[in-house]
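Taking it in order: structure first as structure tokens, then the write-up.
Of the protein chains in this complex, one is absent; all others appear in place.
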Amino acid sequence: MKDSALVAVENLVKHFPVRMNFIQMLFTREKKKVHAVNGVSFKIEEGQTLGLVGESGSGKTTTGRLVLKLIEPTDGRIKFMGKDITPLKPKEMRPLRREMQIVFQDPLASLNPYMKIGEAVRHPLVIHKIGRNRIQQREMVLEMLEKVNLRPPEEFYNRYPRQISGGQRQRVVIARALITRPKFVVADEAVAMLDVSIRSQLLKLMVDLKKEFNLTYLFITHDLATTKYICDRIAVMYLGHIVEEGSFKDIYSEPAHPYTKALISAVPEPDPKIMKTKKKMIPSGEVPNAIEPPPGCPFHPRCPHKKAVCSRTFPEVVEISEGHKVACHIYARR
Amino acid sequence: MDTKFMSQRIGKAFRKFFRSGSGKMAFVGAVILVIFVISAVLAPHISPYDPTKRVGRAFTPPNSKHWFGTDNLGRDMFSRVLHGARIALLIALLAVVIASAIGIPLGLLSGYIGGPLDRVLTLVMDAIYSFPGLILAIAVAAVLGTGIVNIAISIAVVYAPTYFRVIRNQVASIKSELYVEAARALGANNWTILIKYVLPNVLPSVVVVLSMNLADAIMTEAGLSFLGLGIAPPTPDWGYDLSNGQRFILMNDWWMIMFPGLAIIILVLGFSLFSEGMNEYLNPNVGQQE
Partner (left out) sequence: MNRERAVCSLKSLKVYYMTFDGPVKAVDDVSFDIHREETLGLVGESGCGKSTLGSAILKILPRTARIYGKIFLDDTDITALDEREMQKIRGARISMIFQDPMTSLNPIMKVKDHFIETIRTHRPEISEEEALEMAARALAEVGISESRLNDYPFQFSGGMRQRMMIALAIVLRPSLIIADEPTTSLDVIVQAQILELMKEIQGHVRSAMILITHDLGVVAEMTNRIGVMYAGHLVELAPRDSIYYDPLHPYTKALLESVPNTRIEDKELKYIDGFPPSLLNVGEGCRFADRCPKARKVCFEKTPKDLVLEDGRLVKCWLYESEGQVEE
């Protein structure tokens, strides 16, 4: 059967070595590792958006970078447009980068301070040799700047990143990512640093651009509420695992995993009545460090429903309703 | 915000520049440097006498004919100091060009590629760096012999590691900047990233090191000449004149060492003020309160 998914990852694992000093190296036998991503699998159909939600340290950002092979996975497979890209070398990845792009959280840091905005957006065209000449490329850049609502584009072309506002910078980054007309875009907390009113503008822009260019997004965020407007499906991550996956409605109105429940109950709603009536299930403590993650289900030390089995084995993924998957022993098939 | 005219923008830049002490420092430094450069360039035209010929009585103290007096061979000190600026600046510039031509590319590669290459290069450069500068220059100069290019090379050997270290460390930190990762995600190859993303971001610090090194190079050159390892004698040179003059210090002929000495001090001061001021001006983290 042919896989229709644009992006598919299977059992993705990434461990980072922990830096040790000389003395530590003398006394430790085994090398310590940060278990950033611990066997993550998901598929994104063409034209769909998957939201990857989690707190800091959940491995969501690492997953985003792995999918684009900006870092090498320790284990697992990544398929892009039906092709296994896991064994490709960085050099072989380069032509593919035209099809897959990333937008980072901090727009100022992701723009070269010494490169004018127009040049920054034009650069991907130079890299991938798109457009006949400078003049034509310039035309394409101006058109793209216009599309991300940087008007008049001629005026923005010759400015430096420091001379424009945060929201405008993120528009530049989006323009740069989309100028090669990629199929797939990873948005890594792309709107998190922006103010509320600007954030909504950008979200709206991303939704519009998705329709216009038939984009597929991996939308990484810590903010569950923003996923509603842009994501078709949502995956919740905790300590390097996807613990639950489903539509926004599944996740929000019928959360299954105890962690998802906790997360939702902790989201501050801009509505005092909801806040008063909302049941709070805030687990105590904080996310354990990923160097020595708890055995079994990673959430078990904080889980109100934990059973003996939870500390022994990682639960199987169970589909509790159509498209709603959860990894929790409570739902294990008997 | 909407400054349309170039003059207006320049004016604004100047105002900002002068607001801070660093701006004044750099300005004073720049004025000194400009005076020295002009006198070096125009030395053949403005110096009153031929600096290598006997033009008056030996050991004449400063007077209206010989502003800085004459030396033991009756040569005009003022003319010698003017021409000396030529030699000093020429050698210093040449040395810095050679040093940066070696240090900058190696630093870029070492910092960007990392790994074993980085470790070996760093080790070699640190070994050279840890050598006392003047002694190393003397050793190299002794092997190469005198002459403008040879002196420049021996000074360059001392300063190449400075460039290497500055560039390497900068590159190593810039390499992990988000915009470099973004460039990689765009599909740029290493060469493009190095030239278009890394290099422009290290250049400001190169400018600072450059002018700082020029100051050091002038002192080292004077030191070498003082020790007789510099330019062959009749050519006017501050270091040589200093060593020549100090032989007669007991005769109270102070002008023979004071004027070349002052020239060295003021020029070095000019470079230091300029580079220190520029350092603060170019460093975006200092002085911005927006």
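General observations
In this document, chain identifiers A and B correspond to the written order of the chains, with residue numbering beginning at 1 in each.
Everything below uses one rule, namely that a residue touches a chain if its C-beta (ideal position, glycine included) is under 8 Å from a C-beta of that chain, and two chains touch if they have at least 3 such contacts.
Source: prediction; values computed, not measured.
The chain omitted from view is touched by exactly one of A:Tyr114, A:Phe213 or A:Tyr229, namely A:Tyr229.
Of the candidate positions A:Val126, A:Val287 or A:Ile320, contact with the hidden chain is made by A:Val287. The residue from A:Leu108, A:Ile198 or A:Ile330 that touches the chain not shown here is A:Ile198. Check A:Tyr252, A:Phe314 or A:Tyr331 against the missing chain and you find that the one touching it is A:Tyr252.
By the touch definition given at the top, chain A reaches the unshown chain through residues 55-56, 165, 167, 195-201, 203-204, 207, 222-226, 228-229, 248-249, 252-253, 262-272, 275, 280, 282-284, 286-287.
Just so it is clear, only the chains that are shown with their structure count from here on.
One inter-chain figure worth recording: chain A and chain B are separated by 50 Å, centre to centre, where each centre is the mean of the chain's CA atoms.
Within the complex, the chain A residues that touch chain B are 68, 70, 91, 93-98, 101-102, 104, 106, 109-115, 123-124, 127-128, 173, 176. Residues of chain B that touch chain A in their complex: 177-179, 181-189, 192, 196-197, 200-201.
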